[in-house]
Each structure stands twice: as C-alpha cells, then as structure tokens.
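Note that this complex is displayed minus one protein chain, with the remaining chains in position.
Order of writing sets the labels: A and B. Residues in every chain begin at 1.
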Amino acid sequence: MTVKVEKIEGGTPHNTIMWAGLLATLVCIYLGAGLNTMFNAFTFSFFGGLAAVAAIIWGSDTIKTLCSYGIGTGVPSVGMISLGSGVIAMLIATRFSWYLAPIVLVIVAVIIGAIIGYMANDVIMMKIPVMRSSMTEVAVIGGLMLMGFAQMATSSYSLVHLVSTQTSLLGLPVAGYGGSFIGASIITVAFILGAIAVQHPFNATLGPSWQQDRMLMLAAECGFLSIIPVAFMSIAYLSVPAVIVSIVVSVAGWFYTYYQYLCLSKRDAAAWLDAKPIREPEGH
Amino acid sequence: MTVTPKPTGGVGMNPVANALSIVLLIAIIGAAWILFGGYTLVFKALIAVILGGALVGFGVHFVPVGGAPAAMGQSPGIATGVAMLAAGAGLAGLFGGAFAAHAKLGLVTSVVAGGIGGALMMAITCLFVTLIYTYGMGIPSASGKVKVDPITGDTQAEYKSQGTEGHGLPFSSFAGGVIGGFLGGLGGTLIYYALLKVYEAKLPALLSASASAVVPVAVSLAGIFAIGMFLVNAVLAAYNITGTTEGFHDPKFARFPRAIIATLAASAVCGIVAILVAAL
Partner (left out) sequence: MVENIVIGIGITAFAGALASVAGAAEDVESDIGSQGDPNSQVQLAPQMGYVHRIFNKAISGEPPAWGLWVALGAGLAAAFLQVNVNPILALALGCVIATLVQGVYATTAYLGRMASLAKFGQPVYIDILKSMTTVTMAHAFIAIFTSVTMCYLMNAALGHPFPLALLGLIWGIALGAAGSATGNPIYGKERQYQSQKFGAGVPVAASGTIVRYAEAGERNSLDNGWFAAKLGGPWSGICFGLIVFLELWRTVLFEPFWAGWGAIFVGLILILIFTFIDRYAEVWARETFGPYAKPEGAAK
C-alpha cells in the first residue's frame, strides 16, 4: 500500500520556476565571484550559498514534477542521482576560469543528465513523460548546488583553488593539499547536504493536501539550513569577517524561512492542537 | 486529477534504445582511444570504470529488498531502500579496498578485498535480519515468489502466514544479498582504484606539486567520484527493479540485461568526464 499522490493543477508552472531558478542561481554565482574578484576579498562568498538555495528551490519543484508520476522507488533516490551526476559536471567545470565555469557546468550537466534520463526512460523503460527532462534538470541542479557550496566555503570554484589552501590563520600555516576543500573531502559534506536538501521539501510535504507554496518555502528553509554548516566549515578557508557575514546571512535567512514555513503549515493543517487527545474523525 | 503511484517499469527491452546505448558506449571508448593515445593507463582506467559501474548495477539486482511491506512482515527481504542498502554494502567494501590500495597491494588484491568487505557487511546484516525474525518475532522465513527455495530445496508456501506475500530472508535471499554485496564492493573499489591511478599520475603535473603531496587530493577526488558513480548506477538499477526484489530467484531478476546496458553507457559518460578532470 503506497501513499496516493495527487497531481494538483494550479500553482506556478514548473517551467517558470525552472527558468527563474536557473537565472537566479547563475546570477548569484557570478555576483559572488565577480564581487570577490573586484574587491579582492572573501566577504561576498555568501552569494554562492544563495545560489545553492535558488537551485534547491528549483530542484524541489523538479522532483515534485517527476515523482508525481510514481517512479516505483522512493523520492530520495532522485536526490542521489542529482548529486551523483552533478558532482562530475561540477568538477570538470572547475578546470575553467571563473566566468566560463558555470556555463561549462550547465552544458556538461545537460549532456550527462540527458544521457542518464534516456537510459532511465528508454533502456530501463520507465516510460515516464517527464523522465528525460527531469533527469537533465536535476543534473544541472546538483552541479550548480555544489558550485554554490564550494564558492561559499572557499570563495572560489576553480580546481587549483579547491585542492590547495594558501591562507594562514593566526600566523600558523594551514596544510597545503590535505586540508583543502577537496583534500579534506569537504566536498563530500556538500554532496550529501545537497542530496538530502533537494529531495526533502517534496518528500516532507507529500500527501493529499500538498500545497506548492508550502513546499517551496520549505525548500528555501532547507537551503538556508544547509548553508549554515557550510558557513561554519568556511572557517578553515576564509577570513574571519567573511565567515561572520556568511553565518549571519545564512542564519537570518533560515530564521525567516522557518518562521514562514511554520505559518504556512498552520494555515494548511486540519487543526493545530497542543496537548489534546486523538480526535477520531466522523464514523470511526 | 489523481495519479496513483504505479509500480512502473515496462517489461521487455527496447531494441532501438539498447542499440543506441551500445553505439554511445563504443563511441566514447573510441574517442578515448584517440584522445589518450591508445592503450595507456588513462584508457585502461576508463575501461575499468565502465566495468566497475556495470558490476555495481548488476550486483544491485541480487540484494533482497522488501521495502515498506517488509517492515510489517508482509513481504520477504530487508526493510530498507534497495539503492541505499546496496550503497551501504558497496561503500563498506570500498573502505576495505581503499585500505588495501593504500598499502600498495595491487589492483586484484584491492578490488577483491573491497568485494569481500561488501560481502561481509551484507552477510552480517542479512544474518541479523534472520535472527530478528526468528528469535525476536517468531516468524519463519518464507518466499512469496517461488514454491521451493532454489538452493536449499525447502518448500515455502506453508510457512507463509495468511494474507502476506512471505517474510524474512529465505536462504536464497541471504545468498543473493552476499553476492550483491560482493559485486557492489568489487565494482565500487574498481572505479576508485582506476580513478586513483589516473589522478596520481596526472595531478602532479597539473598542480605543479610533488607526487606525495597530491595523494590526499587524489584519494579524495577518486573517493567522491566513486561514491557519485556508485549512486548513479545503483539508482538506475533500482529503477529497473522498481523498488523491491527477493534476489536472484525473483522473476524480476530476468530484467538485468537492461540495467547492464544502461549502467555501461552511463558509466562510460561519467567515467570519461571524471578522467578528463585531470587529463584535460
């Protein structure tokens, strides 16, 4: 016996969210990289986190579109395939300069995602109408999320910068390669943070009374929640003022979205009871 | 409009799609041959990655997973998701394989060590599932898909409680789990080992650093790629099984050729991009 998922018409169409999400993510990544380069500082790295939040919001709607058709396995597997294909695209994009890398990432992720979507839909014969486009989208989303996390943690997304650390804190030199974003495998944390964050909004709000605005608000909340630990981890790579800015931005964003999500849940719930007994429905 | 989740997955093969996938696979291997200059380390690594991915995809079909009904004793198998259970076993195997690779024990030893690690984890997990069902819940194991267990010859129908599709882990499911863990650990470690060798060879020139200094980066890169590709292949195989299977005696097992073709092509694409990260 499985949960019935109703495809509710209405709400913002998925294509709108897709283009808005893609645009917002790319703008935030370029803003972060551009401003950091222009001012030769680390303080604008939090834009990478905002890019990841935008990607997560977009991704939650993609997963909702795909899983409404019933894929037979659970929702979390889509999150895994998203990051699994995204990490490969992201790492090849790190070989390019900061203004080319996001474009390369999108192109490579589209190719990888389309091939995986074709495999899933036609070779494995899932035969779901949106399978190919959804797999393509989630690959791009996974890659962009990782790029955003990398930028927020280390202020850059070029391979040379991600595998070596040049900063020294309090006069003590920090490890050369072993302590870097890739060397210390912080990328692994970003990987699994993204995988859970992108599938949680739909997974947690699925049910007969699913509402799109509540899911998207939860997606924003998951995004901000995910970048709080990334802000803490950036303490190994960025200067203290940059870390403080990142933490303030992520915590503030999380507070706001979590409060909004509470309000929306209260709006949608059948009843909001505190220490009351079980209310049996009529006829039971 | 109500859409109830149907266990999708059409039966049979799509010949056009299969042919296209094989063409894609050959095209990528051919491009790699030209790009990397023949039978070099990098080319051999790509072949290893492709094989490893296919092994992972194949191994997932052996793992007995019952999903949500198994948690209520309504169907046989382990009560977890198939992709993540296979990932758990494969990654535990990768842990052991990486240890062996670090000790410079060579390709075959590392890969087999990884396979045994995965098999050991699945053996212990499956054993405890059986113990819980037997001594904790008083329920004997019974399969819902076969009349007689193919390995032990035990009859199954009369040990199935009323209204259920079977429960617990019949011995064939146990054996399937161990084999699945072995293949998963084998494939995952093979991907890891191949990528590790490529990165150890190519990164020093790329980063202008000594070979010993880039080892942590090579290990970490190879590790995250191995995990990423493992998950992609495991999820594709899970889509093929549509979530639940009893193991190799389940009729769904006959679907594995589709998964092999899909994982071969997907691993080829992901593998060549992963290698190009260092070799570009």
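One rule holds for everything that comes next: contacts are C-beta pairs under 8 Å (C-beta built on N, C-alpha and C of every residue); 3 or more make two chains touch, one makes a residue touch a chain.
From a predicted model like this one, the values you see are computed outputs, not experimental measurements.
Set against the missing chain, the residues B:Ala17, B:Ala32, B:Val49 or B:Ala100 yield one that touches it, B:Ala100. Annotation: of A:Ala120, A:Ile186 or A:Val249, A:Ile186 touches the absent chain (contact as defined above). When the full complex is taken into account, the listed residue touching the unshown chain is A:Thr205, out of A:Ser45, A:Thr136, A:Gln151 or A:Thr205. Of the candidate positions A:His14, A:Lys64, A:Arg132 or A:Arg214, contact with the unshown chain belongs to A:Arg214. Looking at A:Ala114, A:Ile196 or A:Ile244, the residue that reaches the missing chain in the full complex is A:Ile196. By the touch criterion stated above, the residues of chain A touching the omitted chain are 1-4, 74-76, 79-80, 169, 172, 174-175, 178-179, 183-186, 188-189, 191-193, 195-196, 199-201, 203-211, 214-215, 218, 221-222, 225, 228-229, 232-236, 258, 261-262, 264-266, 268-281, 283-284. By the touch definition given at the top, chain B reaches the unshown chain through residues 67-74, 78-81, 84-85, 87-89, 91-92, 94-96, 98-103, 105-106, 109-110, 112-113, 116-117, 119-121, 123-141, 152, 154-155, 157-171, 174-175, 178, 215-216, 219-220, 223-224, 227.
In the analysis below, only the chains that are shown with their structure count from here on.
Remark: chain B residues 1-14, 16-18, 20-21, 24, 68, 81-84, 87, 203, 206-207, 209, 213-214, 216-217, 220-221, 223-225, 227-232, 234-236, 238-240, 242-243, 258-259, 261-263, 265-266, 269-270, 273-274, 276-277, 280 touch chain A in the complex. If you check the complex, the residues on chain A that touch chain B are 1-7, 9, 68-74, 76-78, 80-81, 83-85, 87-89, 91-92, 94-95, 108, 111-112, 115-116, 118-120, 122-128, 159-160, 163-164, 176-178, 180, 182-185, 187-188, 191.
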